[in-house]
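Removed from the display is one protein chain of the complex; every other protein chain stays in position.
So, chain A:
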Amino acid sequence: MRIRETFEKRKNSGQKALVTYIVSGDYGYETTKENIREMVRAGADIIEIGVPFSDPIAEGIVIQEASQHSLSQGTTLKGIFQMVKELREEIKETPFVMMMYLNSIYRFGTKKFFDLCNECGIDGVIVPDMPYEEKDEIQGEATAHRVDNISLVTPTSHDRISMIAGDAEGFLYCVSSIGVTGTRSEFTTDFDSFFDVIKKNSEIPCAVGFGISGPEQAKTMSQYCDGVIVGSAIVKLISQHGTESPKHVYEFTHSLRKALDE
């Protein structure tokens, strides 16, 4: 519920939502926590808590390397839940969604996973390797626990958009271009027609992600939908600055917020 309200609040004041992503545990849980605090302070509306996976097939090199680095420091799903639980005591309003590969949920135990989502205040999950046809893998437990199962649509989805958007929960994650995550210098997707089809089929908020590298692109992309998602650009900052990253993450997030509000 927090997710829909967040989008509505921004919409009612004529603004766009800002969703930011982080690879949990990269340079330690404390660094992640501090970065999330800074993102929220700088105006991020929703935090995507990335759960590192050994073989992230949908990710570009930046998130791949950060995931490996995080895992090599001993990051675990249990540890991430603990971190989220602690953060939730300070950050009450901002929705947290977990972005993770299906095997992490499956192997952990789907019911146990969603129990912990409730206990720690996770509002939604995004599972990039679980298409519509396989969503029953988690849908029952997600619904029973009132955790949004957030769907993705892509420029290759075409006639699948109506099916996916029709059942979408929380917000619809619109992938800007074909390929994996990572910043891009330009986009080749025909956004007008892509978002036309999405809007016709979707009643829930839409946010666009994949490849958004900075304030200018965020601003441009935001005209098509209700919010923008920035991931790799932030992860890159954390890789560059390590435990010193929070102030850089604040500045960057702030610049995104400012661009969106202009």
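Methods note: a contact is a pair of C-beta atoms (placed from the backbone, for glycine too) under 8 Å apart; a residue touches a chain by one contact, two chains touch by 3 or more; residues count from 1.
Just so it is clear, contacts and distances are computed from a predicted model.
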Subject >> Hidden subunit of the complex - UniProt protein name among "Phosphate ABC transporter ATP-binding protein", "DRTGG domain-containing protein", "D-amino-acid oxidase" or "Tryptophan synthase beta chain" >> reply: "Tryptophan synthase beta chain"
Subject >> Given A:Ile3, A:Leu152 or A:Leu260, the one touching the chain that is not displayed >> reply: A:Leu152
Subject >> Per the touch definition above, residue among A:Lys9, A:Arg41 or A:Arg107 touching the missing chain >> reply: A:Arg107
**OP:** Determine which one of A:Gly25, A:Pro128 or A:Gly209 touches the chain that has been left out.
**Re:** A:Pro128
**OP:** Write the list of chain A residues that the hidden chain touches.
**Re:** 53-58, 60-61, 64, 68, 71, 76-78, 101-108, 128-137, 151-154, 156-158, 160, 164, 175, 178-180
